[in-house]
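A single protein chain has been omitted; all remaining protein chains appear in their positions.
The chains carry the letters A and B, assigned in the order they are written, with residues numbered from 1 in each.
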Amino acid sequence: MGKRVGMEVAIASAEAAALCKFDVAAVYPITPQSHVAEHLSDIVNDGRVDASFITVESEHSALSAAIGAAGTGARVVTATSSQGLIYMSEVLPIASAMRLPIVMLIANRAISGPINIWNDHSDIMPMRDTGWISFFAENGQEVVDMTIQAFKVGEDRRVMLPVNMNMDGFQLTHMVEPIIMPDQEEVDRFLPPYVPYAALHPDNIVSMGTLGLPEIYAEAQKSKDVALVNSIKVVKEVWKEWEKQFGRKYETIQSYRTEDADVALVTMGSMGETAEIAVDELRKQGVKAGLLKIKLWRPFPFDDLKKAVQGIRVLAVTDRAISFGGPGGPVCSEIRSALYDEPKRPEIVNFIIGLGGRDVQVENFMDIVRRAAKGKLSEPYEIYGVRG
Amino acid sequence: MTEKKWPETWQEVNPGCMVFRPGSASEYHTGSWRAKRPIWENEKCIKCGVCYIYCPEGCVTETADGFFEANLDYCKGCGICAHECWPAAIKMVNEED
Partner (left out) sequence: MNTAMMKNPKSIVENFDLYAPKLVSKEEFFVGGHRACQGCGESLAIRLMCKALGKDTVITNATGCMEVISSLYPTTAWNLPWIHVAFPNAAAVGSGVEAGLTALRRKGKIADRRIKSVAIGGDGGTMDIGFQALSGAMERGHDMLYVCFDNEAYMNTGIQRSSGTPFLASTTTAPAGKKIPGNQVWKKNLAEIMVSHNLPYVATATPSYPIDFMNKVKKARRVKGPSYIHCFVTCPTGWRSTSETCIKLGRLALETGIFPIYEVENGVYKLTVEIPEKRRPVEDYLKLQGRFRHLTPDQIKVIQARVDLEFKKLMNKVEHSVSWV
């Protein structure tokens, strides 16, 4: 039943991909993803997984090579971060449009400029509309579990979409955490061998990546959108199966002490754990605080969100990125529009926190809850702790 | 795998716009673009096949008796075959003629 290990999370993510017996890895190194790249190549060069590791010359080529390999019917993993993800941006929507279930491990990091190698979500947010399924892991265990789940969800015939698994750079990637690493036999039972819908081979000729005229383009986009929207059913199915086999439960939005909550924090990624402690502290002080942790960012779990916010008076939504010149943080704007049509909806305040690796401590979350309890901010959103 | 030639609805568009009918571009006839068409004078033809090899459409084919002809469904009338035929066995004539 798996083995409890202490392992750096970046390395654990590569180990999880190895358990999925990928055929090809195409990875370009970038901080803080580099340990993923290095460990994947260790695994291949030590012969622990029979695979080709392509030492591409850029992230653009990393995803391009991943697409080429996935086109042949190979199980493919890639990984990146920050500028690398932005550099891939031309190819991201093509991977999903071509319906190739590539898995990408993203060590989330701020984007330039100024250049900054530390964690926030400003890399993935501009890429949210590229048609990928997006998981957000909160800790090392979730990184491992979600990496394995990602292959199963993406490869499902009802889905056939690429999946990115987001883990906060440094905050997660470089932490040594206790992780239950599933064993090979368990993963084999959970994840069947990949049978592609189509593959580039002369025995069954296919043309992939054809031209869509105006008469076709809209229908093609509709088809991709429906596939992504409907994939939530498969995500939930796969998570149920995971829970049954491995005993660890996954939900699109995980609620923490929200039953009678007056104010609830909303987090995505590793800050959920700090926020939990803040909620416990506040509860001790008699503040009815709660927490919602988003684990599935795309497709966005609109229905689950509506259920999760029942009875909550104020939502204090934290974002790790800015939509410059827009309505605030991308997570908050999603939540606002999700709840707009609800007859009874909570008041929503938006704090943008932890930009470029800025530390966010328990007291900060407690302060955010206390301020949110008073309702509206003086501005539509606040960059928390900014000097000036 | 089966697929409809022209998808009426989004449900009929193949995942990834993949095409499983190799060579199906031949359903479209480029012959309508043509202003001139090639005519072979077989008396001059030496059956070398230069017209066959130089055709960008691949529409020049060898007949049973070793001469050549163009499939006018695809011939765009570029005139390469007539220009390259060294015994001058091919000439281009106006479509209307």
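One rule holds in what follows: contacts are C-beta pairs under 8 Å (C-beta built on N, C-alpha and C of every residue); 3 or more make two chains touch, one makes a residue touch a chain.
Since this is a predicted model, take the numbers as computed values, not measurements.
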Contacting the left-out chain in the complete assembly, out of A:18, A:206, A:289 or A:348: A:206
Interface with the unshown chain - residue positions in chain A: 23-24, 26, 50-52, 54-58, 60-61, 64-74, 76, 90-91, 94, 98, 199-203, 205-213, 216, 220
Contact set of chain B toward the excluded chain (per top definition): 3-7, 13-14, 17, 19, 21-30, 33, 47-50, 52-59, 61-62, 71, 73-74, 76-80, 82-86, 88, 92
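Going forward, only the chains that are shown with their structure count from here on.
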For chain A paired with chain B, centre-to-centre distance based on mean C-alpha positions, whole Å: 51
Complex contacts: residues of chain A adjacent to chain B: 97-100, 160, 197-198, 205-210, 212, 216, 218-220, 222-223, 226-227
Parts of chain B lying in touch with chain A, wherever the complex brings them together: 1, 7, 9-13, 15-20, 22
